[in-house]
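Shown here: the complex without one of its protein chains, the others still in place.
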């Protein structure tokens, strides 16, 4: 029951550069969850065709994580946020790097996907603090 | 406090056609929320350049709603679901039409965006029932 | 009669969501023909680089088939069509699934591409009946 | 003879750069038909929102015409074709220009869409001659 | 003569996330130059169709500027660079904002395009210093 209440239905929000004013770190997290699942499936399936497909799709999904994070960093966060959370720039830089060649694009290590998810959660925590402020 | 618990952080999930097994109607809803906000901003701002930009972006966001719903309909839902929920096909067809020319692409009526959101919520309800089954 | 046979060439038509009113199942079929050819070439060429490229491209082409079919289902077909052809929803759902992970994306079986082509032809038959009605 | 008339429907074909060996000028023609219909609808509807949407979509469709023609020119046609049909280069250059700023992108003149269609038909005629050779 | 030597021919370089190791701020600058030209043409042409097209294209080009800058910030620059140039994070954040709603997307002021170009040049200066280090 509580699980059902925890569903994203009521707070989802996004991001276009009108701007519509709607943003949500969930977009990046959804893709990162997908990446983690892809890596797990890759590790437990040694069919070469399946694995090639997993690599193709993981590449795309990692790019989407980067894109959604970049949008938050440039479009949602404003100078006062960066003043209040001086670690934000580095946090975003590290998170997007974790979805790149040195991160989930280049590896098949599920720990790397977990690092990426943790970093997105750090960003999400700050995001919701500023949103609810 | 409860509000913070309701955040999407823990259940977000998605959708690639590996398949990764991760899906979430939140992706469609996020874009639909964005469309609603765009329409509201359009209605309260008569600058022609702003309005032209709103139309351009609303077109893209509506297309994204359609895409995310199509993915759920084809990739997530399976024959047993369609048997259990015989209204599903029509529901998806109506929802995607509501993001098209006869819906949020073609109009600037906020009620149309609300209809789309309600339809997505109907789909989400069924989605979570099948997910938790 | 002959006029109908001559049809495709002169009336080729499509699909944008203005809507322009121009639609044609040929768009999906063209991509499905391409998929079949890719699978055949993959089967008769064991160079690993060629095969990797075939997998990358087959993934894209399968996605295009899904896209073109989704557009027909949502944008071209209207409630009266679904009443007259109650099998349409399932037909489209099966056809798009045949271009997905359980279909031409996930396999290298030319029979799967043939199934997809046959399903598209069933849709095309209904499409032209409604178009000429 | 009749066989040739029946051609498009059964052999529709395309174009990926594996190459799959499947090409068809119908892809460009479908988009050009769409452009013509968009212009006609624009001319008979003076609602500014509809017209803005028509311009957005016409821009995309014109780009697709260019893309499909470029693919034929680079990927399908080979040196012997260009020797046999020395006008081919200019034909493609003119056709793609007709879908650009000086053509269907920049104007709302239905005659321009007709010129584009005629040019695509010239290309298609040569295409089918080489295909059947 | 010197002008010809100054051409980009020999040093252009780029950026994919293999990574290929090839990056170049010229990619962002090219799009920003395009934006400036679009704004100038918009200001000197009051045809509403031309202006609508200018807005559509300016939106795309501004997005490309953001994309190329994000790639440099995440993929090219490494921790030692951020230590040596502590202003880099803010510089990139401001530059990408200048290509967004509060910058070249939202305005038709040529001064805004000049600000964006100047910011890209600041980034380029640092880029080449690190590249030649």
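Here the chain labels run A, B, C, D and E in written order, and each chain numbers its own residues starting at 1.
As a working rule, a residue touches a chain if its C-beta (ideal position, glycine included) is under 8 Å from a C-beta of that chain, and two chains touch if they have at least 3 such contacts.
Treat the numbers as computed from the prediction; the structure is a model and nothing was measured.
Enquirer: The complex has one chain that is not drawn here; which of the drawn chains does it touch?
Expert: A, C, D, E
Enquirer: Tell me, which residues in chain A touch the chain that this view leaves out?
Expert: Residues in contact with the chain left out: 52, 55-56, 59, 105-106, 108.
Enquirer: Tell me where the left-out chain touches chain E, residue by residue.
Expert: Counting over the whole complex, chain E touches the hidden chain at residues 3-18, 20-22, 24-27, 29-31, 33-35, 37-38, 41, 50, 53-54, 57, 60-61, 121, 124, 128, 132.
Enquirer: In the complete complex, the non-displayed chain touches which residues of chain C?
Expert: Within chain C, the residues that touch the unshown chain are 49-50, 52-53, 56-57.
The working rule: only the chains that are shown with their structure count from here on.
Enquirer: Could you tell me which chains make contact with chain C and chain D both?
Expert: Expected: B.
Enquirer: Give the chain pair, either B-E or A-E, that is connected by more C-beta contacts.
Expert: Result: the pair with more contacts is A-E.
Enquirer: Counting only residues that touch at least 2 other chains, which ones in chain D make the list?
Expert: Counting only residues that touch two or more other chains, chain D contributes 50, 52-53, 56-57.
Enquirer: Graph of touching chains, which shape: line, ring, star, complete, other?
Expert: Other.
Enquirer: Going by the touch definition at the top, which pairs of chains touch each other?
Expert: Contact pairs between chains: A-B, A-C, A-E, B-C, B-D, B-E, C-D, D-E.
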